[in-house]
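Only one protein chain is missing; all other protein chains are in place.
Should a chain be cited, it is by its letter among A and B, assigned in written order, with residues numbered from 1 in that chain.
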Amino acid sequence: METILNFYPVLILHGLVYGMLIFLVASGLTLTFGMMDILNFSHASVYMIGAYFCYQIIIWSQNFWIALIIAPFICGLIGILIERIFIRKVHAKGHVNELLLTFGLALVIAEIVEWIYGSAPLPVPTPVLLQGSWALWANVEYPVYRIFILGLSASVLCLLFYLFKRTRLGVSVRACVQDGEMANALGTNVSFVYLAVMAIGSWLAGVGGVIVAPYMSVYPNMFADMILDCFIVIAVGGLGSLAGALLASLIVGQIQSFGVILLPQISLALTYMLMMVVFIIKPTGLFGGKE
Amino acid sequence: MHNILELEDISKHIQGSQIINQVSLSVIEGEIHALIGPNGAGKTTLFNLITGKFRPSDGKIFFQGKRIDHASIHQIARKGLARSFQITNIFTGMSVYENMRNAIVARYKYDLKIWRLLKGMRFIDETTQQFLNRINLADLSQEKAGTLSYGHQRALEMGITMALDPQLVLLDEPTAGMTAEETSAIVDLIRQITKNKTLVIVEHDMDVVFKLAHRISVLHHGEILATGTPKEIKQNRQVKEAYLGGFFE
Partner (left out) sequence: MRRNLTILLWATVVLLALLCPFFLPRYQLYLLAEVMLYAIYAISYYLLLGQTGILSFGHAAYFGLGAYTTALCLIHLPVMPVLASIFAGSLCGLLGGLLVGAFLLRLSKFYLALGTLAFAQLLWAIAWTWRGLTGGDDGLIGWAGHKIAFPFLGSLGISNMLVLYYLILCFSVGAILLCWFFTRTPLGNTLACLKSNSDRAQFLGTNIYQAKFILFGYSAFIAALSGSLYTLLTKMVSPKVFDMETSFDVVVISVIGGYTKFAGPILGSFLYVYLREYLAEVTARWQLIMGIIFISIVLYYPDGLIQLFESGFKRINRSLRQSNA
């Protein structure tokens, strides 16, 4: 009886952790689509770059915290570069070209990563401060590191919320999501806002990459697993909707967590089935309005 | 003489604002009915509602006595209700000939056939050629539609609509952006090809309206101000007040 009582809260926590991780990456993706109408298949590659930078920086400095601070900014930069150098050239030619290009980019980045680091998963040590587990409540112990992930992503979430609701930049971003042309006409520096969104989105993906590294190791195919989850989250939550992405991430996280334990045979298929169900019921996603 | 098109208390709100407000309109079979009003009055929205692109928030639409307000775009088009567009909406990547042929194929309901080659269907080629001749674009038939001059594109736009041989035609500002010459050519064309058909035309050019229309409806802020013959509309006080007389001088 005790084990069952302990069981469910742990599963829920697992689900939360994974859900927040997906949200960190998916948020940037849904924003760049909602605002800039950019379909970016390579967004999860930025996440992967963040993870590998974390690995590399830890090898150089033995310090996880330095990685946590530096890597996301490098990712933000890379995100901007990808947009400037590649996406810009193709955006005007339509969605198909854009998807193809970013898809190609994702493949190439994965290949480069495999070239440098090989195809085997590389474990990343958990920082000393965050090792071990805490007793949360009666008989439930939970790894500190995962609690840290929850804490960090929750803080980032609050930061995002504050940014969007309370700052001028946030207002500009929301204006641009609604109607970019109008915002431009009213004096918003739309190019700057686009730049900011791209940078922040990639930064978030980088954060996700850094914190997932000790959690699940780094491997060259991690972009594919993440992009699939992101897509499912965005499809379920609706393109362009942050709230939708958050809700969907939490749902997907729980499904994955419970599914693996309770229905292992079809756990792989569960999230796809979720997506198909949503597509049937509401083709533009739970909160989506844009086609 | 009966009504080929009837709108009963049609309303449409989009994201909180009332675009169309309880519009009731009847179009008599065989007439040319003009829809006028300032920009933003809701004329194109009304067309979108009639042709199935938008679903009305309230009210009913009847075409030839049958309800169509919940029908899909292609169903309505198949029933014999065709429209042209204010912003030219043709197949820019395809040739003029192919553009026209697309309409003919659809008109003869061959658009989903897979057992025969398109090339072998002589009657389709002949009908296509006929229509190209009628709209005077036969010598441009091999040109890519996107490379045509504005006037020619508008002619093609209308030609495609007419090639469907609809009973009711909705033309959305067919003379928009045209010179006086082009306008009069288009008006002649319209007169010719709508001989046995009913026509609802949105227009800003008042000369065209008074030359062609049997009846006029005035749309203002999503509501019908008045419907009547050109003479009646000219004398209507409400209409005059709405436009401070500028419209009809």
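Quick note on the criterion: contacts are C-beta pairs under 8 Å (C-beta built on N, C-alpha and C of every residue); 3 or more make two chains touch, one makes a residue touch a chain.
What you see is a predicted model; the values in this text were computed from it and never measured.
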(message) I'd like to know which visible chains would be in contact with the absent chain if the whole complex were considered.
(response) A, B
(message) Out of B:12, B:33 or B:107, which residue would touch the omitted chain in the full complex?
(response) B:107
(request) Based on the whole complex, identify which of A:16, A:36, A:58 or A:101 touches the chain you can't see. (result) A:101
(request) Quickly run down the residues of chain B that touch the omitted chain. (result) 51, 72-74, 77-78, 82-83, 89-94, 98, 101-103, 105-107, 109-119, 121, 160, 164
(request) By the contact definition given up top, give the residues of chain A that touch the hidden chain. (result) 33, 39, 86, 89-90, 93, 95-97, 99-101, 103-105, 107-108, 111-112, 115, 224, 228, 231-232, 235, 239, 265-266, 268-269, 272-273, 275-276, 279-280, 283-284, 291
